[in-house]
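Here the complex is missing one protein chain, while the rest keep their positions.
Labels run A and B following the written order; every chain starts at residue 1.
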Amino acid sequence: MATLELAIEEDVAATPARRVRRLGPLFWVAFGWMVVVFAVALLADVLPLPSPTDMDMLERRAPISAEHWLGTDGLGRDELARLVYGARISLVVGLCAPMIGLGVGGALGMLAGYFRGRFETWVVGSMDVLLAFPPLILALAVTAYLGQSILNLTLILGVLGIPAFMRVARAATLTLARREFVIAAQALGATHLRILLRELLPNVLLPLAAFFLLGVALTIVAEGALSFLGLGVPPPISSWGSMIGEGRESLEAAPRLAFIPAIAMFLTVLSFNLVGDTLRALTDPRQGAL
Amino acid sequence: MTGRALLSVEDVAVDLPTARGNLRAVDHVDLALAPGRTLGIVGESGCGKTMLSRAILQLLPKQAKLAGRVMFDGQNLARCDEPALRKLRARSLAVVFQDPMTSLNPVLTIGTQLIETLQEHLALDLGAARKRSAELLAAVGIPAPEQRLAQYPHQLSGGMRQRVAIAIALSCEPRLLIADEPTTALDVTIQAQILDLLAREQRRRHMAMILITHDLGVVAGRTDEVAVMYAGRVVERAPTQALFKRMQMPYTEALLGAIPKLDAAPHAPLPAISGRPPDPTRPLAGCAFAPRCRYADGHCASAKPPLSAAETPAHHYACFHPLRLAEGAGA
Partner (left out) sequence: MLGFVARRLTYLVPVLLAVSLLTFLIASLLPGDLAYVILGDQATPDKVEALRHDMGLDQPLLIRYVGWLGHILQGDFGRSFRTGQTVLQAVAERLPVSFELMILAELAGLLIGVPLAIVCAARSGGAFDRFVTSSAFGMLSVPTFLSAILLIYLFAVELRLLPATGYVPFAEDPLGNLRFMALPALTLGFAEWPGIMRVLRSDMIATLQEDFIALARAKGLKPSRILFVHALKPSSLTLVTVTGINIGRLMGGAVIVESIFALPGIGRLLVGAIYTRDLVILQGVVLLVATGFVIMNFIVDMLYAVLDPRIRHGHA
């Protein structure tokens, strides 16, 4: 429970200032699960798994057996193999999309926070416009125009993450830019580029990295939702979202087809949230600051 | 102790756990107050006077630990459960806080805040409660009381807000009113008006009152008795006249000296007590005032002076080197 409470403490005024925080066992369980998912996704091709796309119409919705560890789905495809390859999609999209947000949003936020003025007004204003669209609806509309592919999915989910990363980076830069070491660098005649890269970036990167993990969790959910609706990853590629969507058709006959990928997704999202939130609490110098 | 006490505080101590360790906010205090009498509690900020008032009112923070007895009209308040305390509040025990800006609820009208108190404790219907609320506002000197009932606290000036807070405190005819620095947050020009209002209502209603302040000048003409607190302890206690005539404690003298005087030369430096009160999480072995006291010696640093009686009746002080004949009534 200790780690869970970390997430809560930020808003409890009663907790006395800073004490040395220990990463509780739950943190390490979450971290362990993340490692397992990463390893499995990386080694999917090497692992002795049946093909995730080979159909066997005689073995539809087969129960758990020695041959099919988690049984087969409605088209006779091996559930475990689909789960493992699905992890790949979730992680590829889940990691790449926030990279876009991190890169673009982080850069915009730092520049806006450092240079202020009209540039900042424009950046913040255009982010407001982007935020005017309910994210999932914008994602749906754009994938509808662009067509379904992993690349398009990643791009649009990445763009949607830009405003949030921009805010984090800008807020961090705003407070850092007034600190002594930045003012000292300016007084020594350092160029803007040098200050941004050498002085600010290493310090802004920390809160951004913690936020990145929360972004991964959000993206995995968004990718899942789109694939669940059949508008994400195009078939026959397996993704957790599309597996849950397909499993929903057979909730009565074989509920496990929906619940196994659902549990995998929940645990993964929860792990990223837990680890991200713990790191955020650790890197945030101001308690309870958002 | 004069007459039968309405309130007697017996050996009360309050401990607050903090990040830096245990903080003793109130250190074994004894006080008594008879019905209809007034007591001034005087001390610098942080001396524990507010915590003492919260201990009497049973409004201490959740994590605070209270020891000792708070006897009110024969009942130990520290042992009362919430429902029993609720019955006593407003009708027997009322309070006026320091800052009316924060002690009145910003999102409720003045009428609501008065009427709810009346309806909670007295069997009044809404119409009667409204009428009585308007009367109360008029009694504390608020013009156009009917219209005020529909207004929010921020629409009133600071002095008016404090008058509203006093009206709320008086609403159920309490037998004891605790006024915790009631004028500190107000303009100097308003302060005397509010203090006079409190004194007038106290006499008229014949209620007991505790007036908490950091200003010895405030209690001078307005209280029957004064208790001076320092670092959580009562260091001198006496009838007001006796105290000003013959103060015994060097700290009391210093407090009196800290009041700016009108006849002082222009641009003369404001008198202040040098040094700071001790860290309440690191109690001293000896007298807590010793490090700042000009009469202190080695004995003061190693042993705590007990609160002992002076020659004049009902006068107590805690000092090894009382002023006695030194400077006498130095004021």
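Rule of thumb we're sticking to: a contact is a pair of C-beta atoms (placed from the backbone, for glycine too) under 8 Å apart; a residue touches a chain by one contact, two chains touch by 3 or more.
The structure presented is a predicted model; accordingly, all values stated were derived computationally and were not measured.
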{"item": "Contact partner of the left-out chain, one of A:Met34, A:Ala177 or A:Ala217", "value": "A:Ala217"}
{"item": "Residue, one of A:Val142, A:Ala171, A:Ala185 or A:Ala209, that touches the chain absent here", "value": "A:Val142"}
{"item": "Residue of B:Arg86, B:Arg276 or B:His299 touching the missing chain in the full complex", "value": "B:Arg86"}
{"item": "Residues in subunit B touching the chain absent from view", "value": "57, 59, 82, 85-91, 93-95, 97, 99, 102-108, 116-117, 120-121, 152, 154-155, 165, 168"}
{"item": "For subunit A, the residues touching the chain missing from this view", "value": "1, 4-5, 7-8, 11-14, 125-126, 128-138, 140-147, 217, 221, 224-225, 228-229, 231, 241, 244-245, 247-248, 251-252, 255, 258-259, 262, 265-266, 269-270, 273-274, 277, 288"}
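Simple rule for what comes next: only the chains that are shown with their structure count from here on.
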{"item": "Subunit A-subunit B separation of Cα centroids, rounded to whole Å", "value": "57"}
